[in-house]
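A single protein chain has been removed from this complex, and every other one stays in its place.
Moving on to subunit A:
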Amino acid sequence: MRLPLASGAATGAVAIALYPLFEGGAWFWTCLGVILVVTGIGVLGSRYTLPDWLVPPAQLVAVWIYLTAVFTGDKAWIGLVPTKESVLGLAKLLGTGFADIQRFAAPVPSDTGITLLTCGGVGLIAVLVDLLASRLRRAALTGLPLLALFTVPAAVASEPIAGPMFVIAALGYLGVLAADGRERITHWGRAVLVRRAPSFVAPRPASDAGALRLSGKRIGFAAIVLAILLPALLPTLEPNPLFGFGVGNGKGKGGSSISIPNPIVNLRGQLSLPTNSTVLTYTGSDSFPRYLRLYSLDIFDGEQWTMTARGRSEDRVSEGPMPAAPGQNMSLPVTEATTKIQVSEQIRGPLEFLPLPYPASRIRIEGDWRPDRDTLMVFSTQDSAVGLAYEVTTREPQPTAETLKAAPPAPPEINERYLQLPENLPSEIRDLARQVTQRGSSRYEQAIQLQEFFTKEGGFTYSLATQGHNGPALTEFLIRSRTGYCEQFAASMAVLARILGIPARVAIGYTGGSNASGEWKVRTHDSHAWPELYFEGTGWLRFEPTPTGGAGQGSATVPIYTRPEVVTTGGDEPAATPTSNSTGADLPNQSAGNRRDLMPDRDFGGVPVAVDEGVPVALRIGVGVVVVLLIALIPGLLRWELRARRRRSYARAAEDPAPLPHEEAVTPEPTGIVAARTDRRESAVAAAWAELDDALCDYGMSRQPSESPRALARRLAEQYAFDEEASAAMARIATAVERMLFARTPGDLGSLPGDLRRVRRALAAAVTRGRRIRAALLPPSTLLRARRLGTRMLDGFDRLENLRLRRPARRDV
């Protein structure tokens, strides 16, 4: 009675955790109905003691009827009984639900299909939980289905599950456990005994409360220790596991020229922060948001965009103004603005590249920061920007459409570097580039059309669900799926621009973020990638092919000079207000939009160094299997090692010429040598005896503690039908042990190794093959030793617990 109720409550509590996945709460009440139906059947089953095998099917049928009534009631007979139409209706709804789940990111609208899916899932979980807890009486196992349900929001939602949710779910589970405990105790009180009293003379009364409490404490202790230690030892999926390896420190080749090997790993480290935490905040001299660039990737090898960065010591930002922005004509009108940036201290790892608006003309910052002359990236090999505050002055070009249309061809050195494309670029992509831009006459117009192609005409969808970003993936993205996120958009647009002869590169950084009371906040979710195109006289200009707003990158903005209306209508309108109005429109969408973690994909946007992750799955599984096998072999190896050590010990002693008793007494040998030799022989005999003992244990042969060596030898020879030779060998061993233990002098050892081998063989012949294999692979003697070690540790804990740190009370006044 108690258990079905507790099971239902637990399922309900865990279902609450699904809340962040949905918009609105209508689904929850439907789910609650399912849980109530299942629980009701469960309670009835318990009340009228229905057979246990009957209840789960009954619950499943009830769930079906409930779902039919709720979702396809109009097609069912008297609104309840499923008919053919209602079944088909349900199936169709399920199909839409699946499709919707594929389409939407969390939080999803709670439409009928998705609600049906959720209800069905929750219903199944409820049936499972009830089955485990109430029917099979395995309350602890209900944790598995509950956990399965709980992992859904954990896996899908980008936000971490809120603490209270977890507490509620955990309380539900604990409720099941408690109910089970109550139920059990009301039936019978059973004592849990872990250890038996080893004392042979007067066995303690084992069932006193102290012993019970002790075993309880021990179980708890062991469970906590395991729960803490095991996960720490398991390999994790976290970017920074317990035993992480440091990534290259980025030290240059020396001299004034520094090349950075692997910047993308750092970027990834930041962006993998699970929470949408603030990366930096900035305030500008005007109220416009600015894209903050970290990296500029200029090399495309057909599969990836990578970069080079060279900083010269004479260019240090502390020494003076930044190098001039490449290609920017002095006569071009510019907007000068100052931005004060404060980088968060929470960022993990060094941040070697400064997030900067483009183009910076002067930076005020502490430390050794050097710009790259061509890209104006600013980086340091010694300092980290984490927690730094700095001030940047930018001179943003304000080109008009006419200026850009009339831009002359780029100089050869720019073309050479920024027009490079791999030879084997598919021709369909080249065709696509021409076809998309056939209406444009100038490079600028072509660039605008490219952006239009991505944002409007091409029918691209913004989604994180893209797979594989290697060569074919470019074709896949551009021609077939047309689904991706900023990385694909930026990289593809840059490739297409290069095809058209417009120098292009890919920038990685952050969007302008969101405004909060005059201060701009840039969060991890604002990380972004965008293309930069070169126009002679104006320099590098940012384009935005990624969809913005709710169905795209939330805080991305489209630069004003790239708007088609600027090109077509407002030809002479000075673009003095760069990006303000678009931002205002986009920002409100952000909160409601699908905010997702943006992780710049290392295969696409990264540098080659980052690709060495690609260990084949089969190999990984193989390695895992080998590791597991090795771990499983550990007891056997330990046993083997112990045996080898013992064998060395008694083999050496056997080589030792055993002095005859009278010789030992008559020759006045220095006592030290005699003692040492005697000692060595004793340890040899002890080793042989221990080895025999372990062999017996391994073969599952018992040995009474009260059995003397002689008695053991006699019994073994009788019980396992030893042949003459083996019996004699066993007797010799027993005699040697006896002499060692009880006689004045150890006496002659005989051929201890040979005897032991003979006895082992005789013992092995007496047991089954399986037993022999087990003795070799998983020797019980080693396991027993490990267990004894564990017992000793527990005893240590007990002793710790019994320590009384109390001062003796003194009352003599």
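Observations on the structure shown:
What we mean here is this: a residue touches a chain if its C-beta (ideal position, glycine included) is under 8 Å from a C-beta of that chain, and two chains touch if they have at least 3 such contacts; residues count from 1.
Just so it is clear, contacts and distances are computed from a predicted model.
A single chain of the complex does not appear, and UniProt lists its protein name as "ATPase", one of "ABC transporter permease", "sulfate adenylyltransferase", "Ubiquinone biosynthesis protein UbiU" or "ATPase". Only one of A:108, A:307, A:717 or A:737 touches the absent chain when the whole complex is considered: A:737.
Across A:530, A:689 or A:722, the single residue that touches the chain missing here is A:689.
The chain not displayed touches subunit A at residues 200-202, 646, 649, 661-662, 665-666, 683, 685-687, 689-690, 704-708, 710-711, 737-745.
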